[in-house]
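Note that one protein chain is taken out, while the other chains of the complex remain in position.
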Amino acid sequence: MADPMRIRAQAAGDKTTVRVLMSHEMETGQRKDAAGKTIPAWFIQEVTAQHNGKTVLTAQWGPAVSKNPFMQFVVRGAKAGDKISVTWVDNRGEKRTDEATVA
Amino acid sequence: MKRILLAGALLAMATGAMAQARSAAEGIAEYRKMLEDGNPAELYEAKGEALWKQKRGPKNASLEQCDLGKGAGVVKGVFVELPRWFGDTKKVEDLESRLVSCMAMLQGLDAAEIAKTPFGRGEQANVTALATWIASESRGMRFNLPQSHPKERLSYELGKRAFFYRGGSHDFACASCHAEDGKRIRLQELPNLTRNPGDGIGFAAWPAYRVSNGQMWSMQLRLNDCFRQQRFPYPGFGSDATIALGTYMGVNAKGAASIAPAIKR
Partner (left out) sequence: MKRTPHWMLAAGAAAVVTVVAGCAAMEPAYDYDKLVAEMMKASFRDQGIAKVDRLTQDAANAECSRALGEPLPNPIGKAVENANHATIRKPSDGKYLGNWQAGEKIAQDGRGQTWTDASAAAGAGGGNCYNCHQIGKSEISFGTLGPSLYNYGKIRGVADPASPDALPVIEYTWGKLYNAKAFNACSLMPRFGNGHLLTEQQMKDLMALLLDPKSPVNQ
């Protein structure tokens, strides 16, 4: 079970700024370990974000994104108390969803 | 004419290097500002807080009764008063060695085994996460290590002498790099640790998340890697020399505000 994301959603008027910190190794598949063996690729491929159940963001990621990725985006029309959820799926098929309440 | 040109060239080049050094420092500061809300150290803070409250070990107990210096279970403000003397273990302990003492006393985990475990693995990774969270509970507070117990004062004096201890293949001491103002290795600025180097600098900046290798570094790991680069032999985890150095740096940093857990290159 992957470590939880840290999500903060702050409303300022019509715009809500959402900041997400994800815990993921984001291994490119290009690195070699001390024995010289290639470390297999393991990275987030898709990220989606939802506001009160409605998808507001979809992103396709690749191995260029570095470890423990940080993402920030703005949602219009959200207000305090609304739910923001973020889901990631990686190339192994593992996924994780975390939720936050707009402050 | 030639001399003026030479001086001018030297000045331009020195300014270029200075500008590079200054912009390197500014670049890091700007990067830090951008990531203020996104320091991966927070992932370790969350992990540490969960570990503090979780019942674990042969005794199936949490760490919530652990005394880190200000009473059982008190976590706020303890980070800026460590290392200090503890009556139950009869030792001056730093944050990490004290956490291990509590993990042993309260949870029944094996302290010697944890000390032998490499950084980032097994229970050592848990110690780092716990230390990161405890540090975050003192964010912004000012260092104020106690020096009331004779063993605390002795720890300071031994720490000072460890700081100036020259050895290894290159005759380096901590002081070789950290005893003067305004020096740098390549383009990396070096804090003067013989005195208060300022808010959020030196002792006040660790534990920290190192972006370059994606690792969470505690003070014990920071010291470990310092000794490696000093060409010293390997410092034991929580050894007296490492704790004494913490006392020396911490007392010198009296009044400096902690920014731990911080973010570093």
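In order of appearance the chains are A and B, and numbering begins at 1 in each one.
Keep this in mind: a residue touches a chain if its C-beta (ideal position, glycine included) is under 8 Å from a C-beta of that chain, and two chains touch if they have at least 3 such contacts.
Keep in mind that this is a model prediction, so the values were computed, not measured.
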_I'd like to know which visible chains would be in contact with the absent chain if the whole complex were considered._
B
*Taking the full complex into account, find the residue in B:58, B:71, B:87 or B:150 that is in contact with the omitted chain.*
B:150
*Looking beyond the chains shown, say which of B:82, B:173 or B:249 touches the absent one.*
B:173
*Looking beyond the chains shown, say which of B:55, B:161 or B:265 touches the absent one.*
B:161
*In the complete complex, which positions of subunit B touch the hidden chain?*
6, 10, 13, 16-17, 20, 150, 153-154, 157-158, 160-162, 164-173, 175-177, 179, 182-187, 190, 194, 227-229, 231-236, 239-242, 244
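Just so it is clear, only the chains that are shown with their structure count from here on.
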*Round to the nearest whole Å and give the separation of the Cα centres of subunit A and subunit B.*
30
*Where on subunit A does subunit B make contact in their complex?*
3-4, 6, 8, 19, 21, 23, 66-68, 70, 72
*Mind pulling up the subunit B residues that touch subunit A in the complex?*
35, 37-40, 42-43, 46-47, 214
